[in-house]
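Mind looking over this structure? Questions follow.
Apart from one protein chain that is not included, each protein chain of the complex appears where it belongs.
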Amino acid sequence: MMTAKEYVDSLRKLNTRVYLFGERVENWVDHPLIRPSINSVAMTYALAQNPEYADLMTAVSSFSGIRINRFTHLHQSREDLVKKVKMLRLLGQKTASCFQRCVGMDAFNAVFSTTYEVDEKYGTDYHNNFIRFLIMVQNLDLTVDGAMTDPKGDRSKAPHDQADPDLYVHVVERRPDGIVVCGAKAHQTGSVNSHWHIFMPTIAMGEADRDWAVSFACPSDAEGLYMVYGRQSCDTRKLEEGCIDVGNAKFGGQEALVVLDHVFIPNEYIFLNGEYEFAGMMVERFAGYHRQSYGGCKVGVGDVVIGAAALAAEYNGVERASAVKDKLIEMTHLNETMYACGIACSCEGCPTKAGNYQIDLLLANVCKQNVTRFPYEIVRLAEDIAGGLMVTMPSERDFASDTVVGSEGETIGEICAKYFAAREGVNTEDRQRILRFLENMCLGSAAVGYRTESMHGAGSPQAQRIMIARQGNIQGKKQLAKNIAGIRDKE
Amino acid sequence: MMTAKEYVDSLRKLNTRVYLFGERVENWVDHPLIRPSINSVAMTYALAQNPEYADLMTAVSSFSGIRINRFTHLHQSREDLVKKVKMLRLLGQKTASCFQRCVGMDAFNAVFSTTYEVDEKYGTDYHNNFIRFLIMVQNLDLTVDGAMTDPKGDRSKAPHDQADPDLYVHVVERRPDGIVVCGAKAHQTGSVNSHWHIFMPTIAMGEADRDWAVSFACPSDAEGLYMVYGRQSCDTRKLEEGCIDVGNAKFGGQEALVVLDHVFIPNEYIFLNGEYEFAGMMVERFAGYHRQSYGGCKVGVGDVVIGAAALAAEYNGVERASAVKDKLIEMTHLNETMYACGIACSCEGCPTKAGNYQIDLLLANVCKQNVTRFPYEIVRLAEDIAGGLMVTMPSERDFASDTVVGSEGETIGEICAKYFAAREGVNTEDRQRILRFLENMCLGSAAVGYRTESMHGAGSPQAQRIMIARQGNIQGKKQLAKNIAGIRDKE
Amino acid sequence: MMTAKEYVDSLRKLNTRVYLFGERVENWVDHPLIRPSINSVAMTYALAQNPEYADLMTAVSSFSGIRINRFTHLHQSREDLVKKVKMLRLLGQKTASCFQRCVGMDAFNAVFSTTYEVDEKYGTDYHNNFIRFLIMVQNLDLTVDGAMTDPKGDRSKAPHDQADPDLYVHVVERRPDGIVVCGAKAHQTGSVNSHWHIFMPTIAMGEADRDWAVSFACPSDAEGLYMVYGRQSCDTRKLEEGCIDVGNAKFGGQEALVVLDHVFIPNEYIFLNGEYEFAGMMVERFAGYHRQSYGGCKVGVGDVVIGAAALAAEYNGVERASAVKDKLIEMTHLNETMYACGIACSCEGCPTKAGNYQIDLLLANVCKQNVTRFPYEIVRLAEDIAGGLMVTMPSERDFASDTVVGSEGETIGEICAKYFAAREGVNTEDRQRILRFLENMCLGSAAVGYRTESMHGAGSPQAQRIMIARQGNIQGKKQLAKNIAGIRDKE
Partner (left out) sequence: MMTAKEYVDSLRKLNTRVYLFGERVENWVDHPLIRPSINSVAMTYALAQNPEYADLMTAVSSFSGIRINRFTHLHQSREDLVKKVKMLRLLGQKTASCFQRCVGMDAFNAVFSTTYEVDEKYGTDYHNNFIRFLIMVQNLDLTVDGAMTDPKGDRSKAPHDQADPDLYVHVVERRPDGIVVCGAKAHQTGSVNSHWHIFMPTIAMGEADRDWAVSFACPSDAEGLYMVYGRQSCDTRKLEEGCIDVGNAKFGGQEALVVLDHVFIPNEYIFLNGEYEFAGMMVERFAGYHRQSYGGCKVGVGDVVIGAAALAAEYNGVERASAVKDKLIEMTHLNETMYACGIACSCEGCPTKAGNYQIDLLLANVCKQNVTRFPYEIVRLAEDIAGGLMVTMPSERDFASDTVVGSEGETIGEICAKYFAAREGVNTEDRQRILRFLENMCLGSAAVGYRTESMHGAGSPQAQRIMIARQGNIQGKKQLAKNIAGIRDKE
C-alpha cells in the first residue's frame, strides 16, 4: 500500500490535462486551489498506514489474500459493508470534506457484480477483464474515479435521440483491438486526483441506445482525455495568503468536467459494450452503494460541524444555555439518524450472484433521502449557534494589520482583537478560526460538499423517491391492511 | 411452546383481579373491551407455531438448548437483536396494535445483565434467582409484564421524599423468607394479559432511596395485587354490535394501573433489594432495549397504516394522483427511517458482562426520538389521503338500517350506500372498513398505541434527548473541529 | 337578535328530520350526542348579547342600518374582514370546538357577489332574490348552513358523467314557480342546527353540467330534506353519565349527510340555475372566505389547547422545565402564525363588483395550507407535555367508585385518587379534567374538528396548493430573476 507521500508523488508522474480559469494548469499537484482536495485523498492512504485504523482502513483481498486498502476492496460480507460506512465516517471526521475515493470503490463493487451477470447471459468476458483490472488497482493501491453522470442535454430525450450524440458517452468506432469513445462526464468528484477512471452509463437504456451502453476503465492521462475544473464557493480564498479565512486550510473537495475526445479503449478494459439492458442494473447498483456511502462520509463531516458549533458556543460563553444544548442535541440526533440508515442498509445487505455483497436497496435510498435534508438543518442550527459574526468578521489581514487607526496608536489588528475578543481564556484567533471553519462548512467551499453534494450526489432526491416507491411494496402493505380491516378479495 | 388457544386458556386459570368502570370484572378473558388486547398477545404464540416464521419467532434457549419463543429469549448475538426487531415488525403488521409482550422480553435482558453485576459487587445471588425464574418462563412459555413506571407524585422530589411513600414501589417489611412490597405501577401495557410481572425501579436512586431500590418477579394473581383498567379513545365501540365501526375488530392494546397492596415476595424471586446504585443501570438498560423495540413494532403498525391509506386512495379513485403517490412515498420513507434506526442499534450491539447482548445506547435513543415524531406525521398524511369521510361517515347501524326515509321507499342503509359509494368495482362496505380502520389508527383506540405510546412509551422525548446529549461525545467532536481548524490546546 | 335560549327554542319549532344510529331522532334538540353542538352555535348568539363583545360580534346591516349578528353580515370593509377573524378566534376560545355558523356567513358573502355578476351578464334576478333572503336572515337572526360538498362519486368524471346523476345536487324538474332538486351534500358541518341551508355547486362546471349548476336557499325542514348524522371519535362518551371523561361536556361539533329528495325550491330562493360558468366563481369565493375563517376559529381552539397543555404541565409540576416552556413557545408560535395569515388575507382584501369585501386569495390559501399542518404539530406537542396518563387513566366511574379493593378497605376511587394525585395543592379531579380535555382535543370528538377538519374543511391541502400555484405569479418572479441575473428576453 502506498503512503500518502507516495500517492502525491505518483500523481506527478501522470500527464493528466487539467484546465482551470481558462488555461491549462501544468503543475496541478501543487496548485493551491487544487492541493487541498489532493490532501483529502491522501488521507485515505495515510490512515491505512496507521495500525489503529487497520481494521477499518484495510481488508484482505479476495483475489490475492494480501492486505489492501479497503477502498480497493470487494465487500465479502455484511461486516465489510458496515466497515465501509465506518471508514467513511472516520475520514469525514479527519478531513471535514469529500475525500473522493469512495466513488471508485462503489464502482468496483457495482461493475464486478454486473459484469458477472452480463457474461452469464452473453458469454462475454467482461468479468475477467474487470477482475484483472481490479487486481492491478489493488496491487498498485490506485485511486480510481467512478464516472457516471453524463451532461444529459434535453432530459426528455433518450441518449440516441439527442441533437448532439456526445451528450452521453458513447462508442464512435469499433476496432478489433478496442473501441473509441466520445462524450463527457459532468461534475466528477476527484477526477483530477485519480490514477484511473471507470466509466459507466448514467441511466437505463433501450436497444437504440446500444452504442451508449458502454463501460470501461481508462487511465486519467489517456490520450484525448482532459478535465475542466469546476468553481466552488469561495474557491479563491485558497489562493490568498494566510490560513484562517480559508476555513479549512488543508482539505477540500473537487469537481470537474471530464471530457473523452476520441479516446481509445483496448478490449481488456471494456466492461460493457452494447448490452444495453444491463445499463440500468449497473446504475442502480452503483447508486445503491453510493447512497449508502453518504450515511458514513457526511456523518463524519457532521461530527466536525457539531464539534465546531459546540466550540463556537463555548468561545462565546453560551454553551450552558439550554437552548444551545438543545440545538446540539438536535444536530447529534439528525446526524446519528443518517448514520443509523447507513449502518442498517449495510447490515441488511446480501450477496450478489458474483459473490460480493450488496446493500439493502430500500434502506440505502432512505439513507440518502435523509441526507438530502438533515445536513441543511444541521447547517442552519450551526449558523444559529455560531452567531452573525461568522459572516461579518473582518478579514484575516485586518486582524494581522499594523496600520494605525486609533487615537492612541492602536492598529487595525489591535482594534479587531479588542472588539472581537472571545470569553476570557480563549484566544481571539481561535474564535476566528472556528467561525471561519463554520463559514466554510455552511457557505464556503466545503458547503459544496456538505450541502449541495448531499442533495445531488449519488442522485437527486426525486431519484430516491422513485426507488422508495418501487421498493416499498405498497401492494403487500395493502394486503396487511385488508387482513386487519376484514376486507376480502373478490374471487 | 403454547398455542394461542392454550395461552388464552391459561389466563382463565389465573385469579387476576381486574377493575373496569368502577367494578370488578369476573370473566375478563372474554370481556369484549379487553379481549382484543388478549388476541394481540395470543398472536405472539400463534406465529411461533408457524414454520414460516420460526426463524424470527423462536430461538434456542441459552440455558436448556431447547427451542423457545423468542419473547422469552436472552439475546446471544447481534443477530438475535436484529431478529427481535424483525419479529416485532412482523407482529405489528399482523395486529396493527401493541402486542405487549416485548416489555417482558426487554425486562429479562436488562435484569439478567444487571443482576450479574450486582452479584459481582455484593456477592448476592440475584443472578441465579433470575436464571431460575427465566428457565421457568421459557419452559412454560409465559407472558411476563415488565413493570417500571411508578406514579412518581411530585416529580421534583426523590422517592424517599414523597409525601406518600407508596408513590414509588418499595419494601415495607423484610422477613427471613422474603419481602413485603407496596406501591403501584402506572399505565402498564399488557399487565392484565400477563402470567407474571417483573417489577423494576423507574429512576436512578440515592442511598436514602434504599427501600425503593427493589426488583422482583411476582405472579399476576398474587395476593394483594390488582389492576385498574385504563380508558382508551373510543374504547366502548368494542362493546357495540357490529364489527366495522370499531375499526380493528380483533386486536388492540391495553394499559392498567397495577397496585401492589402488601404483596409478599419470596426471596427466590428478588432481583434487587437495596443496592440503590444499580437502579439507574437497570432503568437505562431496560429503556435502551425498549427504545430499540419501537423501531420494530411501530414500523410494523406503520406498514398497515400506509397500506390502508393506499387502499383508501384506491377506493376513492385517486391513487394515481402524483400528490397521493408522493405522500405514500413520504410515509414509507419515514417508516423505514425508524426501522433503519431499530436495525442499526441492534447491529451495533455488544455483549454485557453477563454475556447477553445489549443494543447501542446512542442509536437506540435516536431510534425512539424519531418514533416520537414520525408516526404523528404518518398519521397526518394518512388523514390527508383518506379524506374527511373518515370522521364524518354515518354509523354502521345507519348503513345496516332498513328504516325507510326516501320518497321511493329507500332505507337509510340504501341512502348511505348510494351516496357513499366508492369508485366502481369497490364495495361500499370495504370503503367503510378501511376508513374506520384509519379512524381507529389516527384517533381511535389504536391511536393510543400508535401515537401517544410512541411519544411516551419507553420514555418521553426529553428522556432520549438527555441520553443523546450524554452519549453524543461532544468533547470528542470538539477535538475533531480543533484539529481541522488548526486550534491548539494550551499546554 | 335572538338570545341563546331563543335560538335553542327556535330549533324545537322546526320539523327537521334527523337520523342517527339507524333511526329517526324525534327530540334531537335535547339528544345528548347532538346537544353540545347546538350549544356551540348558541354561543354565537350569547356572545352577541354581551356588550363587551359587541364590536366583534355584531355589525350594522348594509341594508337596514340596524345592528345585526356579524354572522349574518356582508363585509363592508377590510376592517369587517379582520373583525370576522377575531370573532371566530373568540368563539374558538369560548367553545374549543367548531361553532358551525361561519359556513353560512361565508356563503352569504360569496353568493352575494357572484349573483351580482351573473345578473350583470344575464339580466337574471338572483341578486335581488338573495338580498331579500338575506334581509330575512338578518332580521330573524337565523343560522344558515352553507352546503357545498357533493358526494362526487367517481372523481375522474364530471357531474353529468356520473353513473348516478344524484352524486351531485341537480335540477330534476323545472316548473314555472320553481325547481325540483335531488342529490346530497356530504359531511355538512352544523346542518342539523341550522334554520335554513344555502346550497352551492362544489366544482367548476362545463356546459353539459348545466343542470348541476344550481344554487338556492331552503329551510332545513323542507319537504324531502333529511339528514343522516355522522359518527365522531368517542361520540358515545356523550351518552355516558358524568361530565369528566367526555372532555368537553358542553360544546362540540357536528357533521351530517344532507339529502335532497325531490325538494321543491320556489323561484324566489334560487341564486343560480344553469349559468354553469359561474359555478367556479362561487366555489372559489366561498372557499376563499372559508380558508380565511380557519385562521380565526382554529387559532381560538389552539389557544385553549395551549392553555390546557400549560395547565397539565403545572399540575404535573414540570412547568418550569425549559423543555416544557420551549414547547409552549413553539405551540404559541405556530398558532400565531396561522392567525397572522388570517389577519393578513383580511387586511389585503378588496371590494367585489357587488360592493362587499373579499379576502386576498393567495394569502387565504396560504393560511389554510398552514392550518393543514400546524394543529397537528400543536397536538403532538400537547401530547408530549401532557404525558401518557392522558390516554391510560382509568374511567371517571373508577375515580367515583366505592367498590372496596384495598387491604385496609380502600375503594377504587380512593386508590385512583392516591396514585394519580397531582402536585401538592392541585385537585386530582382537576388533573383528570384537564387530561380528559386534552384527550378530547387530540384524539376524541374534538379532534375531528381540530385535526381532520383543519385538514379537509374548506378544501383539502392539494386544493390550496393548486390555488397557490395559480396565484403565485411565477412568470412575474421569473422576470425579477432575469432582471437581476442580467438575462435578456429575445426579441
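Residue numbering begins at 1 within each chain, and the chains themselves are lettered A, B and C in the order written.
Keep in mind that, in the parts below, a contact is a pair of C-beta atoms (placed from the backbone, for glycine too) under 8 Å apart; a residue touches a chain by one contact, two chains touch by 3 or more.
Everything numeric here is computed off the predicted structure, so don't read it as measured data.
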{"item": "Omitted chain's touching partners, listed by label", "value": "A, B, C"}
{"item": "Residue among C:Tyr45, C:Tyr168, C:Phe278 or C:Tyr339 touching the omitted chain", "value": "C:Tyr339"}
{"item": "From C:Val111, C:Ala213, C:Val366 or C:Ile412, residue that would touch the chain that is not displayed", "value": "C:Val366"}
{"item": "Identified contact with the non-displayed chain, of A:Asp245, A:Glu275 or A:Asp303", "value": "A:Asp245"}
{"item": "Contact residue for the chain not shown (choose from A:Glu79, A:Glu268, A:Asp398 or A:Glu429)", "value": "A:Asp398"}
{"item": "Chain B residues that touch the omitted chain in the full complex", "value": "322-323, 326"}
{"item": "Chain not shown, touching residues in chain A", "value": "17, 19-24, 151, 153-156, 163-164, 166-167, 184, 186-187, 224, 226, 228-234, 236-237, 240, 245, 255-257, 259, 261-262, 316-318, 321, 323, 372-373, 376-377, 379-380, 383-384, 387-395, 397-398, 400-401, 403, 405-407, 412-413, 415-416, 418-421, 423-424, 439, 442-444, 447-448, 451-453, 455-457, 460-462, 465"}
{"item": "Contact set of chain C toward the excluded chain (per top definition)", "value": "82, 93-96, 243-244, 247-251, 303-308, 310-311, 314, 325-326, 328-329, 332-333, 336-337, 339-348, 362-363, 366-367, 369-370, 430, 433-434, 436-437, 465, 468-469, 472, 474, 476-487"}
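Everything below uses one rule, namely that only the chains that are shown with their structure count from here on.
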{"item": "Among all chain pairs, the one with the most C-beta contacts", "value": "B-C"}
{"item": "CA centroid of chain A to CA centroid of chain C, Å", "value": "52"}
{"item": "Between chain C and chain B, distance of the C-alpha-averaged centres to the nearest whole Å", "value": "37"}
{"item": "Cα-centroid distance, chain A relative to chain B, in whole angstrom", "value": "40"}
{"item": "Multi-partner residues of chain A (at least 2 other chains)", "value": "326"}
